[in-house]
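In this view, the complex is presented without one of its protein chains, the others remaining in place.
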């Protein structure tokens, strides 16, 4: 049972009763809603792959907590090799899904939290680490899906949590008793959270003493009382709502906002509370891990960009055209840099006191900077190669119309030997890849924004050492 | 009457009866369809501006065909100043509309066609030029909207028109008689064509003798028998269909495909037929003019990108942050290059035998190259500045829901003094600006694709002269 | 006499007796020194061109101060057309010289100073403007070369002039009497100054009241007592010193530092002193004008990059190779943007109270940003096209050696029909174009550094207006 099947995953959702709103309506069986179901399919695909001969090589691993094989999505990173395999697993899944399957958020969170839970326990005698181990053990046994809630709504960005006019702009503890804590606030961009069984909340930034009540980390069942999910709109919704012209025919993404209306959390699920000096490191760890995850998954999606563009060129009758090849090589330059820096960040990872390995932050953030800026150019080149038909081809419904369908079939034909329907399919896929706002904005802002990555790079790079090298070469004698 | 009011424009649509399909349905009063009406509003805005004191300085001009003031959209470019004013007019309109209003396509087409109609008449004694003058006179008198049909569906891109398996992949003449010609084919990406009164078809590429029947240029009333419009899908349609979360609250764009099912065109509306050696120049002229038009309109939209990003920064509480200012300056660098090269292409325009001025092709194509590649980075920076909320904020319908509306209002608040509703509005505008596929793909492929622009630049730049300069400086003596 | 010939220019240098040091030696007849003479030749070329039928169309103009034709290098910009012609003149000269000829610095300075001299007189009743007119009249009558001294050495960059530990880090007035002022300080990067007859000092930054003694602008004969020139080293000096392998066989550049050792300036040559609030505008005007000048001259040099690269490709046997054409088009994209924005900055210039026209600062600074960043990529592409032989071909002296000369001639042959000697010449030219530090650093730091240009763009762009446009489109009602 430590490895669920796809069907078991679907079945397991029946026991969950989240409070969820979509486009102004409260929705009961939310996983079947057309704006949700395609991401449920993405998550389900990870379970399919856990049971696939090729997939399980990457997705399944031996637990060091229980005597079973478990999902890698629920494992601590205990070696550089664990981190390498993570990158390869995510790339592999992206090749099969063409987009987000969310489970990396939980995996990155338990590791980020673990490092600091251990550190805090060592210093303050708290017992966060044991609680976390127990929680992860339970998750592994059930092969549960875990999402992480990191990003607060933040209110006025120029102010710290405790400085906000409304104290709820960052999630915080509003009450506590012998049994646990009560939290209030809102987390936004909670990708795929409705498809998880559990969530884990991580502070979104470093905290000072005055922000103490905001330094909280805990896990909760996704349908806990007081937790409300509100769907955030994306582009291309008309397609899912009309069940046609989907582009990616099976998979998609959504990212709701989650409101915590005085939610109770028992102490055994609390992994940080009040020890504010660990909040910053938790989220910085998470950022570094999650940028590293993007290195695997977005590079895999990058392969889809390249494959789709090359297919469109074929279908247009433009195979092996010099300027297209040149563009494909430039696309590869970016996607391989994303991948390469993530691989290198794994190799150059270091062990923390908890035994968890942390990626090299300079390389992980470098990878993400390429995603944040240069991947947009990869997407633009995909559109450039595919041609203008990405913009505005008629609907499947038009093709089905007996009066104009045959005309469209005639006039939208490309290269010999390729059906018009297939040609349209590839344009639709490219449209989906290029214009799904949740994906495109995630490239830029997911796992932190480019300015954050630049700061992380500068903070972790030993520039004083490099100044010394330069001075020595220049013949400058430094004072002892 | 040579200048219509906005109301007169709306009224004039009532007399038109086009055959149009949207999402598989034949639609009667097409201009009121939610996927069409927002672009009707864009075109209507140009009429409003023709009657606006500030707007008319740019949009209204003295005709040299009739003794009246006419719309600049229907005037020949008779001086560098006409071209300068065109650029400024388009920038001005973009500031007011934030996107496409289509009328530049007809304006660029009559000028492109005019130059070659005149040249052909001079060489072959045809009378295309007089027909064109008569046509333009009629259009001016009625202040009609004219769209141009340039882009054929093209079939296999590696083959010329006459080499295609299906001869209809490029529009061509299938019959002719004393009264006129009969044409068949399809034009795609026909931006806003349903909002025009007339169309003018221009060949989409250079033609050789064997492609003679494809060398056809003519005008036709938009609702001529045999002309069928099929709506091409874009992103964000769910918003228009649900009439909420529009982003740009008034204006939008669409670009149908047009099928010509054996359409009859009388001789007096034929401006080229069979004189294949002029086809290439016609479309090259059009390309140069239209890239120049983009210089004005997309730079104006660029100002909206910058204004929207700066507003979002304010609303997030991040006014005057150093890295944001740096990005705004980089955004300006690109948009001003687009504008500056279009202004320069006007100043360096030259007179053709017809008396029409043609823009400097190197500068016009340079402007478009920045639009085709670098403007994507401007858009990315807009998203980067605005933050992740561009991706997935809840719907207006959620805000209206009494249970969650107040919570959303509370939690999505940004800087003091800014209502949550306004903050959401600016994110929605940015979403529309960044993810409206018809606009984004137009940046890349509108008025030809980047490779075309590069070829146009190389073809028109006197590189032999520059080699001579270099050789002389290097001390290389050239043979006489 | 208002237009000198080249010979008259060379003769006129005989009357000058500057104090000058090169590589530790005091040098008498400095213009003949191999590290100086090639730039003397550049300046002399401008005189040749003033007397050339084609050249004089751009370089010679009617004075509005004296009833004669004068050099455009000594004229006020009295119309957009003057500014357009300036850009074209500089491009033309660059085509003939392949680098710097310095005279634009004086031209830009008299205009920058003129605007504020006039403004100051209007407000404070000073008579700077009349003094300037008299000075310019004298310069025009003699067709003198004028350089401008703008850049101070600046000491600690984080401090204002009056805050520096050593008060001399910015040039300032140390004494004054009835006859004039005495100044001390140092100006650096004084391109070609030894080839001028006069210099004009302009403050290097905005000044506050406490910096009053630093707010000084004045003209001085280049060999005034107390003025000391110290040659600044560049790359490729071994070539000039050995008189072989020059690359650009006639022309080059140098930029000494100038020390002002208590130099006396009579009042009639003082155009600002103490009126500190005009200092900032003077240098900002200068910056805007000079970035505009770079638009003409560096775009002209850009044509040489392109011509040289294309010639090298020919000589390597690689004419019309697809990827090389692609690179040439990308090179053109940048150089034409530099040119186009300068042309546009001329067209959109505005009249100041003095009657002098000031360029559009946003467009002028945009042009310079492309030079400051993107032109480096043009140079890189030139090297990429030319191939590795740019790095390390043997010397002319090796070719002259009877033992190895014939072998080199044999082995360094490229395409048929091109002599090895010519092939080497083009590699040497490319080396000179790519590695002459004074030119390359000038691309980046000449006329201010990129950060300055970004600030100038932001300061002059009406971003509030653009926010209003965006808000209106988003449906945001602004408070009245």
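Every chain is named by a letter (A, B and C) in the order it is written, and numbering of its residues begins at 1.
By definition in this document, a contact is a pair of C-beta atoms (placed from the backbone, for glycine too) under 8 Å apart; a residue touches a chain by one contact, two chains touch by 3 or more.
Treat the numbers as computed from the prediction; the structure is a model and nothing was measured.
Contacts of the undisplayed chain with the visible chains, over the whole complex, involve A, B, C.
For the options A:311, A:354, A:401 or A:449, the residue in contact with the chain missing from this view is A:311. Across A:24, A:55 or A:98, the single residue that touches the chain missing here is A:98.
Of the residues in chain B, those that touch the hidden partner chain are 322-323, 326.
Mapped onto chain A, the interface with the missing chain covers residues 84, 95-98, 247-251, 303-304, 306-308, 310-311, 314, 325-326, 328-330, 332-333, 336-337, 339-341, 343-345, 347-348, 362-363, 366-367, 369-370, 422, 425-426, 428-429, 454-455, 457-458, 461, 463, 465-471, 473-476. The chain not shown here touches chain C at positions 21, 23-26, 151, 153, 155-159, 165-166, 168-169, 186, 188-189, 228, 230-239, 241-242, 245, 254-257, 259, 261, 316-318, 323, 372-373, 376-377, 380, 383-384, 387-395, 397-398, 400-401, 403-404, 407-408, 410-416, 431, 434-435, 437-438, 440-442, 444-446, 449-451.
Note that only the chains that are shown with their structure count from here on.
Both chain A and chain B derive from one sequence, and where they touch, over half of the residue numbers involved are common to the two copies. A straight line joining the Cα centres of chain B and chain C is 40 Å long.
A straight line joining the Cα centres of chain A and chain B is 38 Å long. Residues of chain B in contact with at least two other chains: none.
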